[in-house]
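The complex appears here without one of its protein chains, the remainder shown in place.
Labels run A and B following the written order; every chain starts at residue 1.
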Amino acid sequence: MPLDFILNIIASGLLNGLVYGLAALGLSVIFGVVRVVNFAHGEMMVAGMYGAVLLFGAFHLDPVLSAPIVAVVLFAVGWALQRGLVNRFVGKPEHMQFILLLGVATILVNALLMVFGPDSRGLQVDYVFDTVEIGPLSLDAVRLRAGLGALVVTSVLFAFFRYSRTGKAIRACADNPLGAKVVGLNLDGLYAFTFGIGAAVVGIAGTLMALVVDTRPQLAGEYTLLSFIIVIVGGLGSLPGALLGGVLIGMSEALAGFLLTPSLKSLFSYVVLIVVLLLRPQGLLGKRS
Amino acid sequence: MAALLSVSNLSKRFRGLKAVSDVSFEVPAGAIVALIGPNGAGKTTTFNLIAGVFPPDEGAVVLDGRPITGFRPDQACAAGIGRTFQIVKPFGELSVEENVLVGALAREKSLAAARSHARTVLRRLDLDGMAQRPARSLTLPDRKRLEVARALATRPTLLLLDEVLAGLRPTEVDQMVEVLRDLNRREGLTILMIEHVMRAVMALSDHVVVLEHGEKIADGTPAAVVADPRVIHSYLGAEDV
Partner (left out) sequence: MLTRRAIILAVLLAAALVLLPLVGDRYVVSVVTTVLWFAYLGQAWNVMMGFAGLLSLGHALYVGLGAYVAGALYLYAGVVPWVGMAAAMAAAAAAGGFIGVLGFRFRVKGVHFALLTIAFAEVARIAFDHLTFLGGSGGFFLPAHDPGMADDLLNLRGSPVMFYYVILALTVGALALARGLLHSRLGYQWLAIREEPDAAEASGINLFRLRMLAVLISSALAALGGVFQTFYFSTLFPEQVFSMGRSIEIILPAIVGGTGTLFGPILGAFILTPLGELLTFVVDQAGMDAPGMKQLFYGAALVAIVVFRPDGVWPWLADRLGLVRRRGEDE
């Protein structure tokens, strides 16, 4: 088997993985701060994908350019969701939060289904069949764009959490909610802001994903589970962990899909998840509690 | 008096940090022994090592001549150790009586026998008036009493009390002291207590063990311990500045 071929598979898995990582980052941020698992995460991602489809259809807008618009809309959705519904479930038993967000997910995905129908929607951008040659690699232009876009957004996010005042406040809040309250941070406001950020991030991941994958409502549940796997593998609440987990899962999916059969690719991810849960429940880059 | 509990050379590190270091002491049968020391001295860690929350790195715990080092908490309970938690842990959705019933079930296989034992314990701690209330609705002083009641219901030979007087009003402290003294005198229950309320320590204990930075710095009668210069320094030096 030619080495180039395998390298190409790994590279495309890596690029997909960067987008997965970005999506998982949103989940990780929300869980790290609000301590609520967003079971509607994949649904928000698919909403982002439809955002890209819609803007491309109406204005021929490239998904990379529609990402900021989708981000703003989903930020508002996330913010309102936290303010209106999720906030009163903070600190409640997990199974209640689960049902609440499951309800939200059901509403979201079926609203999308009603508006856009059950059929797949592809994005026919001008460069859809282009490839980019880098050394031995020959990469799909759409995949490259999606991966690099995810990398840029991830970097911006890292910078935001490291250097901005709000970002620091959010991290403080994740470390020690009681302490954050004591020093006078507005927890409810921060929670809403964080949920908004998480939703915006996964929305962007969705617009980028729309370049690579045909958009359909059925992807939602799959992406929710995928985001969980990545976050657990990387480490709940660890941002670099989410990125690493995304890349690992992206590459393992690509390899498993190639070496075994495509229908077995998610099996591989679940096995990775089980092994990590058992041997390193805090995740690869997570802190031991 | 023979030692009911004997702790020898107990050590425990957390991530390299010595929480308890080479601590040895004995609790004679029928005695009330107080474990005192400033915050972070390793008192609760010592309790957890005795009660089996985690195994010691070194050292041994012997209860009534039987080594119980490295036992799990449920095994320690079966061996005769009853304990309370510093941050109280009631079974919130269960009633007060059911909380104590769970303790009683440690010895009684039959629900009826356990329930009758639980009721005796409830009366003993003056909780019978609120037996049917959910535990989460109790005030802190009542929760502390519930904590003691649940531990007592397991019919321990040694009762470990972790700051059961902290946060109580003076009259409530006196009440609890009375209950504990009574349990000790009338039923010969041996008690090892972590306590900050010095008035109660002086009134109740036959013997005091002082920890500081994970090490034992004094061990003797209450009068002797409070006169010990190291203890005075550790306590007053640390807290009265």
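One rule holds for everything that comes next: contacts are C-beta pairs under 8 Å (C-beta built on N, C-alpha and C of every residue); 3 or more make two chains touch, one makes a residue touch a chain.
These numbers come from a predicted model, not from an experiment.
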Report summary line: Only one of A:131, A:166 or A:266 touches the unshown chain, namely A:266
Query raised in the report: Thinking of the whole complex, not just what is shown, which of B:37, B:59 or B:90 touches the missing chain?
Result: B:90
Report task. Among A:72, A:85 or A:259, choose the residue that contacts the chain missing from this document, as touch is defined above. Result -> A:85
Query - Residue, one of A:77, A:100, A:142 or A:285, that touches the chain absent here - result: A:100
Report summary line: chain B positions in touch with the non-displayed chain are 51, 53, 72-74, 76-78, 82-83, 85, 89-95, 98, 101-103, 105-107, 109-111, 114, 132-134, 150-151, 154
Query raised in the report: Given the full complex, what residues of chain A touch the hidden partner chain?
Result: 37, 85, 88-89, 92, 94-96, 98-100, 102-114, 117-118, 217, 221, 225, 228-229, 232, 263-264, 266-267, 270-271, 273-274, 277-279, 281
